[in-house]
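Submitted below is the structure of interest, expressed as structure tokens.
== chain A ==
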Amino acid sequence: MITRNPGRLDFHGGIHRPDRKSLSAGKFLGKVPLPEILTLPLQQHIGSAAEPTVTAGEHVCKGQIIARTTEYIGAPIHAPTSGTVLGIEERPVPHPSGLNAPCILLQTDGKDAWGELPEPLPHYADLDPSLLRERIRWAGIVGLGGAAFPTSVKLNHGPDRPIQTLVINGAECEPYITCDDLLMRKQADRIMEGVKILLHVVEARECLIGIEDNKPEAITAMQQAVAESGLEHVQVVQVASRYPMGGEKQLIKVLTGKEVPSHGIPAEIGVTCINVATAAAIADAIIAGRPLLSRLVTVTGEGIANPGNLEVAFGTSLSQVITHASGLTSLAYKLILGGPMMGFTLDNDKVPVTKGTNCLLLASKEEAPDPDKALPCIRCGKCVEVCPAQLLPQQLYWHARAKDLDKTREYNLFDCIECGCCSWVCPSHIPLVQYYRFAKTETWAMEKEKQQAEEARRRHEARTERLERLERERKARLRQKKEALEKKAARGAADPKKTAIEAAMKRVAEKKARQARENEEN
Partner candidate 1 sequence: MSEYALILVSTVLVNNFVLVKFLGLCPFMGVSRKLETAIGMGLATTFVLTLSSVASYLVNTWMLEPLGLEYMRTIAFILVIAVVVQFTEMVMHKTSPLLYQVLGIFLPLITTNCAVLGVALLNIQEQHNFVESALYGFGAAVGFSLVLVLFAAVRERVNVADVPEPFKGNAIALITAGLMSMAFMGFSGLVSG
Partner candidate 2 sequence: MAKLNKDILLSAAILGIFGVLGATLVSLTWTATAERIALNQQQAFLRNVYKLIKHEEIDNELLKDVLTIHSPALSKDKVQVYRARKQGEPVAVIFSPVQSPGYAAPIRLMIAVRADGSLAGVRVLSHLETPGLGDKIDDSRTDWILGFEGKSLDNPPIEKWKVKKDGGVFDQFTGATITPRNIVATVRKTLEYFGQEKERLFKQPAAPPAEPPFH
């Protein structure tokens, strides 16, 4: 059943941005051939980095776990193909910082030989959800919709938060990106398989599949798959094309009318939101017993010769993906990972594709011009009109600019989903989102520092107390000794230490003064 988005359910704000999906829509360019070396970052998702379970020189099979974590929020990493571990080294990773991070380097052997896999679970319906969650966790599945949050964690909503509605996110609201669209067009059955499993795992009563109305083929395909599955309580809902319709909170609002509480998660209102590709990956893990080894990636923009979608094994470098899409055009100016609204630029194409990589946008200068110099905020309130989180972006900016972190929090900084709508409409071209990201990371760091300071205070107090106690005891002992022994001996032991510390303090002070002088002179 196609249901049109009922008008009364809508989210505040958002923008209409002319989309360029036609560049790549519906185009599947096949699999990128396995390169010689795969680079697999140990941290590919929210949560803690995985610990390697292999060492240099070890031979691994396709699908074998090569890194895992004991932390709850985490996912293992599998070898995307068979080959030999070259080592664990720092390599550039797809991250806005442009930093290097530890990666497992895997020399592929071209055999692509599967290792031992767990048995498939086609009769999942008879199994306990916890068993299935375990399998999903084993498969290393994280959200493929962008945030890369470990899916097994998300599915473990706990008995006190029963899920009524499963929301399947097929909105794909970012301009340019079409990988979910392609998946829905071509593999609707696989997605439906995943939906069935998910419905069983979260024990939801209904499932709503939200798809933006600019993807009619995907809607038809999904609708057909739903009809074939014969599931009454699954509905395909056509939603308006408005960015960021695909944002979890926005889609849930539009589909169910419920608002995810501020600072909360969907489970609190009995909803869970899963991306279509994630659902398909879950189907693989349960039905075929296969872990997550590759994903669909959109390669698009005026800077690429042959835009389209590719299936890419994790660890393949972006340059190989680009080559497979027939290389760059002369227009290529910027390399953006993700969509133009939320993605980030990279200064080189040597980084690997990871689980969170959904799009490679090779933008021309016209598509992604260099930012103008920002003007001061003129408080026009356009950002307020478009903010889907219903924040006051200009106030957030005002305080973030002044580095007043407390105030930014008072204005609900942490409800900002970094969608970029505000920056988009701002007539002063202020990089608003960057201010918020700055304020967020700064707040986190400060929080951590505070904890450390607290710890330091505790330790300092403990130490002071201990020293005082020792001093008391020493004095007591001294008094006793004094009666028996001569005074000299007792004094001698104490003084050198004191002088040492005093001398230390003095040296520090001198050094500081010296530095100060040097700075002065410079």
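By our rule, a residue touches a chain if its C-beta (ideal position, glycine included) is under 8 Å from a C-beta of that chain, and two chains touch if they have at least 3 such contacts; residues count from 1.
A quick word on the picks: all candidates are chains of the complex that A comes from, given by their letters.
Just so we're clear, the structure is a prediction, and the values are computed from it rather than from any experiment.
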Please find, within this complex, the candidate from 1 or 2 that touches chain A.
-> 1
Candidate 1 partner, complex, touching residues on chain A are 376, 398-399, 401-402, 404
